[in-house]
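Read the structure below first, then the notes.
One chain of protein is taken out of this complex; the other chains stay put.
Order of writing sets the labels: A and B. Residues in every chain begin at 1.
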Amino acid sequence: MAKQQGTEQAFDVDPLAAEADGELETADSSREAERGEADLTPLTVQNVGERKAIIEALIYVSDEPLNAKSVAEVLKEDPSVVEAGIASLVEEFNGRASGLQLREVAGGWQFATRPEYHEHVRAFLKSRPSAKLSLASLETLAVIAYKQPITVPEILDIRGVQSPSSIKTLLDKKLIVAKGRKEAVGRPMMYGTSKAFLIQFGLKDLSELPSIEDFEDLVSGVV
Amino acid sequence: MAKQQGTEQAFDVDPLAAEADGELETADSSREAERGEADLTPLTVQNVGERKAIIEALIYVSDEPLNAKSVAEVLKEDPSVVEAGIASLVEEFNGRASGLQLREVAGGWQFATRPEYHEHVRAFLKSRPSAKLSLASLETLAVIAYKQPITVPEILDIRGVQSPSSIKTLLDKKLIVAKGRKEAVGRPMMYGTSKAFLIQFGLKDLSELPSIEDFEDLVSGVV
Partner (left out) sequence: MDEPLKATEPAAVEDAAPATVKVAGSLPEIVPDHTTDDLKIVMGDFEGPLDLLLHLIRQEQVSIYDIPVARITDEYLRYLQVMQNLDMAVAGDFLVMAATLIELKTKMLLPRDPFAAVEEEADPRNELVDQLLEYQKYKAAAQMLWSRATVERAVFKRAELETDKNNPEVVVGVFDLLRVFQEILGRHADEVLLEIEREEISMAEMIERLRNMVMSAGELNLRVFFERARSRSELVLAFLSVLELVRTTEIKLFQRKTFGDILARVAS
């Protein structure tokens, strides 16, 4: 079994190697050897069904419409053979009464949802809870979480920025709430985190927020 | 996590927490409007085949493993009906000798390529196996997975080491998350595994982990 020096010396997890000998590989030299070996033995396709399956997998992972030529290069096969595979796949896929189609676009093939279900797809995409936070909002949230209750000028001062727009965003997302007014000139509004904030971050109460000490315990070598 | 300031990169807050909560909604006006509209004209599903097709489309477009509950909400149907649809889809999909599988991971369903074609996919994507975890990190992760929620001193004690550096690594990789504080002297922070852990290790949920006692049998036979 492979042994590694205590800290973060990482090893490459190579499923190829793992399947071959069922062991962890660590030594760089052995890994290099394997890679060389792999290059010597090109990936072959056993039969028509496997070729079709591989084409399907490649179209699925490709971020652009995939054409026969690209597949042929990977499989080291004749493009015409690959084209036949694609045709058979398209026939099978589009013959199903299913939510996905295999369509030709921009000279290549890609999976897409069928247009007749676009309303459901749209409704689904809209329904996903969007708790998106920009880095600016995250910064503001961090300041409020750790310094609450705090006024807007104080937040801007700590962050060293002028724009209070991210405070509005956080209010909209209900992650922060108004917490009364500060007894100071102009009686500015103070803000703190909400119950939704606690739920979102899986905290029972604010005392569960990690402290600088918690963080340092993890960073410093020895506890 | 990206740290560059001023970029428009956005951050999702913990999806697990978001799920538990149902939704944490933004008061985005356009979205409210759309939902209102949708409520007026509910999207109905005509038949079993259509339901299956819609589920397929939704699983495909979802960027995270999708569960029956989320689909049921969009279709305004009973989760059990949706579950039956998923089951039928899984049967159909995994019955094909194809490049794709429909699999359950982290409490939801997701399409993915079949592992047996990884060499071709990798060759196509020109990707190298990415994730690297040292054995020290994996040991720490194993302790946390089986003993969660667990504090740093407890983890170090089991591993017989004093450095918490691998815990920090796992936090950085989002494989573990803070899980509140222990009601003990000093109220130490407790840690547990994240949804990303389930996804990265291909687990439906934590109960899918083999029992730790199984390893006992395994090791005691050695000497």
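Points to keep in mind about this one:
Criterion: contacts are C-beta pairs under 8 Å (C-beta built on N, C-alpha and C of every residue); 3 or more make two chains touch, one makes a residue touch a chain.
Small disclaimer: the values here were computed from a predicted structure and weren't measured.
Here the missing chain is touched by one residue of A:Ala84, A:Leu138 or A:Val177, and it is A:Leu138. Considering the whole complex, the residue from B:Ala53, B:Val71, B:Leu102 or B:Leu133 that touches the absent chain is B:Leu133. For subunit B, the residues touching the chain absent from view are 1-3, 9-15, 60-61, 63-64, 103, 110-116, 118, 121, 125, 129-131, 133, 135-136, 138-139, 141-143, 145-146, 158-163, 171, 174, 177-178, 194-196, 200-203, 210, 212, 215-216, 218-220, 222-223. Although one chain is not displayed, its contacts with subunit A can still be listed: residues 1-6, 9, 13-15, 18, 23-24, 26-30, 57, 60-64, 111, 125, 128, 130, 132-133, 135, 138-139, 141-143, 145-146, 158-160, 201-203, 208-212, 214-215, 222.
Assume only the chains that are shown with their structure count from here on.
With centres set at the average Cα position, the gap from subunit A to subunit B is 11 Å.
Put simply, subunit B touches subunit A in their complex at residues 2-14, 16-28, 31, 34-35, 38, 43, 49, 52-58, 60-62, 70-71, 73-75, 97-100, 111, 113-115, 117-121, 123-125, 128-129, 131-137, 152-153, 156, 161-169, 171, 177-181, 187, 189.
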